[in-house]
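Quick one: the structure is below, questions incoming.
One protein chain omitted, others in place.
Chains here go by letter, A and B, matching the order in which they are written, and residues are numbered from 1 within each.
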Amino acid sequence: MLKGQLGLWSSGTIVGIFCLFGFIAPLVDYSAQDAVNQRERQFCPPAFVDATPEQSRSCPKPTGSFFGTDHLGREVGIRLFKGIQAVFFPGCLAAILAIFIGGLLGAVGGYTQGALRAITLGLIRIIDTLPRMVFLILVCTIFRPSITLIAVVAGILSIPTVATVVRVKVERLASEDYILAHIAHGFRPVKILLYHILWLQCRSVLIRQASFIFGYIVFIEAALCYLGDYGVQEPQPSWGNMIAQAKSYALMSTWPWLFPSLAVMVTIAAFMAFGNVIANRDEGAKR
Amino acid sequence: MNRLVGFAGVVSKRISGAIALLIGASSIIYLTVRMAPGNAVDAITPMGTPDDIKQQLAADFGLNEGPVKGYFSWLSRAFQGDLGDSLVVAMGSRVVDEALPAYWITLRLSALALLFCLAVAFLAALATSHHQRRSGLMAAPIYVFTTIPSFIMAVFLIHGINSFVRYNISQDVIFTLDWYALGQPSDSIVPTLIGGLALVFSDGLFVDYLNALRAELTKLKTSQFIMSVKSRGASVWPHIIRNLWVPLVAGYAARLPLVLSSVVIVEKIFGIEGAGFLLIEAAKVRDLPMVVGVSLLFTMTVIIVDLLASLVRVATDPREVARGA
Partner (left out) sequence: MFVKKNIQTGLVGLLLVLATTSISHAQVFAYPEDTRPSSLLPFFADDMSAVRMVELIFDGLVFKNKRGDFQGALAKDWTVDPDNRGIRFTLREGVKWHDGRPFSAEDVVFTVNAAKNPKTIFTGSGKFNFIAAAKAEGRNRVYFSFRRPVTDPQARFVFKIIPKHKFNGTAINRRDAFSRKPVGTGPYRVTRFTLRQITLEVNQDYWSPARISRVVMQHTPDKAAQVNLLQYSGGKAGVQAVIFLPPKNIPLFENSDTIALEPYHTVSWWYVAFNHENKALGDPVVRNAIVTAIDRDELLQANLGRGDILTGPFTEASPFYDFDIEMREPDSEQASEMLQRAGYVMKDGVRTKGKTKLSFRFVLDKEMPEQQSLFLGIQAQLKKVGIKVDPLYLDHAAYKETVWKREKYDLTLNVWSFEEVEDVRPLFHSSGSLNFINYNNPKVDQLLDAAQSAADYKTYKRQMKALHALVHKDLPYMFLWSLDVYSGISKRVRKVFIAPYYYFTTFREWELKR
C-alpha cells in the first residue's frame, strides 16, 4: 500500500486532473482537431518522435500534434482529453449507486437481526455470485448497450463488495460500548446507523470503495469496447473505443493505441492508490 | 457423536444455502431476459428467424407463461440439461453440447492459472513476509504493474513477443491480436500459455492474493502459539503451513469469480476457444440461448466452488461447525 505523502500527491494529482478534465471537457469544442483528414494526417507520429521523411511531408511539424494522430487523421491528444468525459459521469453514477445502496444494505445487514438481515444478506450473496463480465455481456446482448446502462449494471454488481465491507464494520461496531450508550440515551436507530456508524465510522471505507468503483468503470468501459464495441460509441471518443480501433492498425502505428492504453493503466492504478491512501489517512487520523 | 450431528447439520445448511443462491442468481438472469424491450422474442432473435424457431424459443424460455411459472419451467428444463438450441453460432446443435466442452477448456485454464498464481504468490509471500513496509516510491510502479487490465497486458505481451521474434528469430512470423496467427491449429498450446500468464499478472489478481497471504503470514508469525513453538526451538513451518491451508483455499475460492471474468477477455484476445470466446461470439450475433446457457454455467461454477470451499473449511476447522450450529 502506498504510504506517506508521495503516494497521496502522485495519485491525487492524477485523480484530480481526471476529475477536472471530466468537468471541463464538455465545455471544449474540439471539432477542428477531430476533423477527419485521412489523406494528409493519417498516423502522424507524436511531436517528440522524429517523423520519417514520408510522414513529415504529410504531417507538417508546426501543427504536428503532441500525441500524434490516429487512422482517420484525428488528434489523439484531444481525443484522450475528451475521452474522460465519456466515462466521468457514468463513473460517478456507478460509484454513487453502489455506495448508497451498498452502504445501506450493509448497514441494515449488520445492524438488524432476524428475517430482514437474512433477506439483505441473501440479496447481497446472490448479486455477488453473478460473474461481472459475463453478466454485463448478457445485458449488452439483450439491451442496446450504452455507457449509462453499463455503468448502472456495473454499479449494481459492485454493491456486494461495498455492502460486505460495511457490514463487517457495522457488526463490529454495533456491540461496542459507545453505540450501546447511544442506544441507551434514546437516539433513534436510523440516526445512529446513518450518522454515527455509516458517516463517522465507515466514511473511509466508502471513499475507498467509491474510488475503486470509479477505476472499475474505466476498466469495464475499455474492456467492453475491446470485446465487442459495447462501450461508448463512435464518433464520441472514449479510451476504450480508441484502443479498440487502434488495435486493427497496431502494426502500422504504435502510438494511437499506446497512449490510451497507458492512460487507462495509469488512471486505474491512480484510483486504486488514491482510495487506499485516503482511507488509510482517514483511519490514521481517527486513531 | 454430537460433533458429527453438528457437522451434518452445517453441511446440509451450506448445501441448501447454495441451492437457494442458485435459484436466486438464475432468476436474476431469467428476469433480465424477460426484460428485453418490445416483443421479447423478436428482440432476442436474429433477423430472418423463422416463426417455428421463434415459437420454440418462446417455449424454451417460458415466454408465453407468467414470469414465475415461466421461470420454473425454464429452470427445470435447465436442470435436466436442456438449455435450448443454439440459434446462430452453433446452429443446429444443442447449447449444452457446445457449451460444456468449451466450458471445460475455460475452467481448466482459469483453475490452473489461479493455482499457478497461488503458488507464486505463496512463495513471494514467504520470501517477503519479513519486510514490514514498502516505501511509496517502490509501491507506485508495483501499483501500475499489478492493476493493469488483462486486455492491455495481453496487447503488450503480444506486441512484445512480436517485436522480439521479428528482430531475433524470423521475419516471417507475426502474431496479431485476437491471435489470428499463422493458420496454426486452434488447439495450439502457445496462446493458452501466454494467455494464462496474462491472466495471472493482471487485474490486480496476483498482488491482491499476495497481500492477503502476507497479512495472514504476518498474523500467524506474530501469534502466540507460533511464538511458543519458536521458544521451544522447534520448527515453525509445519504449523504455519497447517494454519495457512484454510486461508489458501478460501482465497482460491474467493478469487475464482474474478478470474472467470478476466478469462473471458483473455480467451478473446488469444483466440482460445473456451466458453468465454463462445460467449462473446454468441453475444455478437445475439444467440440468446447460448449466451444465457454459458452465463448460467459460469454462475453455477461460482456457487459450486464457493460451496466446496466452505465444506473444506467445515471439514478442516472445528470452529466452523461450532459457529454454524
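We adopt the following convention: a contact is a pair of C-beta atoms (placed from the backbone, for glycine too) under 8 Å apart; a residue touches a chain by one contact, two chains touch by 3 or more.
Quick caveat, the model's predicted, so the values are computed rather than measured.
Engineer: Using the touch definition from the top, which of A:A35, A:I96, A:A181 or A:L200 touches the missing chain?
Structural biologist: Spelled out, the listed residue whose C-beta touches the missing chain is A:A35.
Engineer: Please identify which residue in B:G70, B:G271 or B:G293 touches the non-displayed chain.
Structural biologist: B:G271
Engineer: Would you indicate which residue among B:I142, B:I161 or B:V229 is in contact with the undisplayed chain?
Structural biologist: B:I161
Engineer: List the subunit A residues touching the unshown chain?
Structural biologist: Residues 35-36, 38-39, 71-72, 144, 228-229, 233-235, 245, 248-249, 251-252 of subunit A touch the chain absent from view.
Engineer: Please give every residue of subunit B in contact with the chain that is not shown.
Structural biologist: Within subunit B, the residues touching the omitted chain are 46-48, 50, 53, 85, 88-93, 161, 164-166, 168-174, 176-178, 180-186, 188-190, 193, 271, 273, 277-278, 281, 284-286.
What we mean here is this: only the chains that are shown with their structure count from here on.
Engineer: Just how far, in Å, is the C-alpha centre of subunit B from the one of subunit A?
Structural biologist: 22
Engineer: Quick one: which bits of subunit B touch subunit A in the complex? Just the residue numbers, please.
Structural biologist: Listed in rising order, the residues of subunit B that touch subunit A are 20-21, 24-25, 28-29, 32-33, 35-37, 43-44, 133-137, 139-140, 143-144, 147-152, 155-156, 159, 162, 174, 176-177, 204, 257, 260-262, 264-265, 268, 276, 279-280, 282-284, 286, 288, 291-292, 294-295, 298-299, 302-303, 306.
Engineer: Any idea which subunit A residues touch subunit B in the complex?
Structural biologist: By the definition above, subunit A touches subunit B via 1-7, 10, 122-123, 125-135, 137-144, 215, 219, 222-223, 226-228, 243, 247, 250-251, 254, 257, 261, 264-266, 268-269, 272-273.
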